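Complex shown without one protein chain; remaining protein chains in place.
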Amino acid sequence: MAFDTGLAVLVLGVAVWTLAAHDTFAAVIGFVTYGLLLALVWVRLAAPDVALTEAAIGSGVTGGLLLGASTRLRRAEIQAAGEKPGATLRFAAVVLCTLVSAGLAAIVLLLPEPAPTLAPQAAASMAATGLGNPVTAVLMAYRAIDTLLETVVLLLALVGIWSLAPDGVWGGFPGRRHQADSEGVLTFVAQLLVPIGILVGIYIFWVGSVAPGGEFQGATILAAMWILVMMAGLVDAPPVSRRWLRLLLIAGPAVFFAIGLAGFAIAGAFLAYPVDYAKLLIVTIEIPVTLSIAVTLALLVAGPPERAPK
Amino acid sequence: MPNSATAGGFLLVLAIVLPISGVLLSLVLGGRHAERITLIVMPAVLAVALAIAAAVWRTHNVLQYFVGNWNPPLGVALRADGLSATMMVTAAVLICGIGLFARGQFPSPQQSELRAPLVFWTLLLAIWGALNAVFIGGDLFNLYVALELLTFAAVPLVSLDGRAETLAAALRYLLFALLGSILYLLGAVLLYGAYGTLDIVLLSGRIHAGPVAWVAISLMTTGLLAKAALYPFHLWLPPAHAGAPAPASAILSGLVVKAPFFLVIRLWFDIMPRMPEPAAAQVLGILGTAAILVGSLVALRQVRLKLLIAYSTVAQIGYLFLMFPLAIKPEMGHPWHTTAWTGGVLQAISHAFAKAAMFMAAGLIAEALGHDRIAGLSGIGRALPITVFAFALGGVSLMGLPPSGGFVAKAMLLTAAVAEGQWWWAVVVLVGGLLAGGYVFLVLARALADASQPLTLLSPISPSRQAVVVALAVCAVLLGFIPLRPLELLQIGRPDIAVGGMK
Amino acid sequence: MSDATLFGLCGAVLVGLGLFGLIVHPQPLRKILAFNLVGGGVFLLFGAVARRGAAAGFRGDPVPHALIITGIVVAFAATALAIALLLRLFREAGRGTLGSDG
Partner (left out) sequence: MNLAFNGLTVVAVSAGAFFFMAGTVGLLRFPDALSRVHALTKADNLGLGLVVLGLLFQVEGPFAALKLISVWLLTLLAGATVTQLIARTARLGTSPF
């Protein structure tokens, strides 16, 4: 209990620091810390799957993205910091936000006992999915349509980012070209870490059917490895018009849709799996989905095309 | 409400799968084929929407589908009631029109892929899939994902031209939309914590008046209002809708802002039909009034045509929320409530057609003149008579003049207001109509005036594109001729307690 | 007080803090940061709900856990899009604010 209380106070303290920090770069560092602490909270709340996702995406990739942006926007941020809102607005905001927090806190204390839960139903239906991790069962079976639509959400975000390319460089390479430095430490790390990272990523994805882990967490690690070799300059980001890249991007949702539609014929409903083949079909969906998510995440970080195709 | 999947439920799946498959295909086959793929998908999805409406009409019941055969609360249900079916048909007809119109603006490139056509056509289909997912979503979290899908498809359209103003508008739109989604999600979380389900039908049976329900519904409503750009959350809308290319403006103003409005109806009339809260409904009505007044008055002062139309959207969204005080006070089931409710929904539909036609007409005018300054419109009425006629028809519906969909909608709101003794809303409806008349007249007077020097058009405007615009404007007018019986479609599947009178 | 209640309260405060940042920070990047803080708070509230729902041998209700994972990924996609817009805006206009005129 003392540990949890300390952790909660620390999370709140870091959140305040993130908001109050004068320098945006420092605020971003605060945010990354916040994400890591939240991952710890998820472990305490018996949600290891969420902890992995929070550390990998919520803190890791989001943090990297924000760090990159804060250095590129340094000048603008300092300029804009002068446009602070007036005292009246600040006061109104304090009142409003205090009210929201107080209302939410009251509700937390008012939630009914015993708490309503779907855990028994989720447990009872697990056998029909052949999975050993209930969270994966929710993501891939009970609420598979959410996951399916979410892969499309990621894809649309990427289309949105690509749409920001100047017309002249459309179809070209995303982001800046990083120069490889054969003596450099990044090159060394990329060469050493990437094989291990790919292994870990595949392991996290694979173990997701029975233990904490899954396609999102695994895909994030794979994406991070790709970003690392791009940053080290060992490979360049692919031009966005490449057919193979487009295929990789849509493979996940496409296979998901295809097997979902096949469900009409073989199991009587969209996204239904026949009991005997449930796990096989789910893994068949998960492999391309993991790949597509990994590629999408890496390209979301890489940004819009900035260099014309050769 | 049936408690199992109904025959024909698979149509609901197709309504989402078909447009999204088009998105995937366009991406992989490349921008040269995106337009063709859209043209193939369009009639198919239109047919699905019509089939869904027909099934709802024939069975007089809700069309329902449990995805993966997992029953709620564990699984996710898709449901189409009369309102969903009507909105889907509206969206389908409108998007088909917009698609035909946009062929002239985003033609397929001959050799290599181009940015704007690829992005426009894929996102048009994505918006369609997301709208359908919103209209048939039976689960609060699934609806959250659908709303995000809609946001991510809509925002990039705003900044398609890459100018600094539109980029800023898109960013502001995105921030408001994200704030809206997160508040919506927060409310859904609280409801799950209290009632153990996210399914709309199950929730409506379990929910009871109390602090949890109130805070949750308020948070969700606030979030949706931010997305619907109701006053005082309206500031993001005009630059975003005016900055987008004309066909994109048409879909943003006509359909995208209607999705959160649709969900507010779901929340207030379907999830909590037994929890009428007249005071809260009055607040929505007051915000709607403020939107009508502010939007119309600012529209009167605009110098650019597209901004004027965008501010008019702010005002017309205000009308949508007048239905809440009229359909909720003093208790559910009052005979005139259904009239008010139907008026509100009809306003959403007729505004969709009218506004889409007006934005596209403005787009054609801007293409012809190279600018859209209202002061420089003189003579355009002679040069592009059909386009200006379409604009005027749309304006008639906005003003609420007979015969038009806008007239029937506003008349219904007016009648309900008078019959329920809430005459002040009737005054709002009338004043709003007068103001709309003011800004529409402002444009038409300029457009029909003789030019001081002969007008030279920068580019010829194809008759087929003008025909599409007129057709949509005529749809807005024709809605005024619909007899009452088809309007009963709207009532199918509504909770009995919320339906009264009318028959 | 149980761990669920404790972290639930923590989430409630985080939502308020993040909303405050979202309202008062003039810089879009700080607004994006604040949006992520709010997101963390909302997910934490959901996590508290999940922890309370421990049953059937699970130490938490798995349904909210899955939804939180989906939510985190969606929030990341939103952040990526917002940052890309902001960087392009900065390149086009040389400013990093939304301005008051829009």
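Letters A, B and C mark the chains in the order given here, with residues in each chain numbered from 1 onward.
Methods note: contacts are C-beta pairs under 8 Å (C-beta built on N, C-alpha and C of every residue); 3 or more make two chains touch, one makes a residue touch a chain.
In this text, all values refer to a predicted model and were calculated from it rather than measured experimentally.
One chain is not displayed; in the complete assembly it touches the shown chains A. Contact with the undisplayed chain is limited, among A:L96, A:L186 or A:L261, to A:L186. From the options A:T5, A:T71 or A:T98, the residue with contact to the unseen chain in the full assembly is A:T71. Residue-level contact of chain A with the missing chain is found at 23, 25, 71, 74, 185-186, 188-189, 192-193, 196.
The rule we apply is simple: only the chains that are shown with their structure count from here on.
If each chain is drawn as a node and touching chains are joined, the picture has every node linked to every other. Counting C-beta pairs in contact, the chain pair with the largest number is A-C. Separation between the centroids of chain A and chain C, computed from CA atoms only, is 12 Å. For this pair, chain B with chain C, the centres built from the Cα atoms lie 27 Å apart.
The set of chain A residues that touch two or more partner chains comprises 104, 107, 111, 115-118, 122, 142-143, 146, 150, 153, 157, 160, 164. Of all residues in chain B, those touching 2 or more other chains are 74, 141, 145, 148, 152, 155-156, 159, 162, 167, 186, 190, 192-193, 196, listed in ascending order. Residues of chain B touching chain C in their complex: 74, 141, 144-145, 148, 151-152, 155-156, 159, 162-165, 167-172, 174-175, 178-179, 182, 185-186, 189-190, 192-193, 196, 235-236, 238-239.
Those residues of chain A that touch chain C in the shared complex are 1, 4-5, 8, 11-12, 15-16, 18-19, 24, 27-28, 31, 34-35, 38, 41-42, 44-47, 49-50, 53-54, 57-58, 61-62, 65-66, 69-70, 72-73, 75-77, 79-85, 89-90, 93-94, 96-98, 100-102, 104-105, 107-109, 111, 115-120, 122-124, 134-135, 137-139, 142-143, 146-147, 150, 153-154, 157, 160-161, 164, 214, 216, 297, 300-301, 303-304. If you check the complex, the residues on chain B that touch chain A are 5, 10, 13, 16-17, 20-21, 23-24, 27-28, 30, 65-70, 73-76, 112-116, 119, 122-123, 126, 129, 133, 141-142, 145-146, 148-149, 152-153, 155-156, 159-160, 162, 167, 186, 190, 192-197, 211-212, 215.
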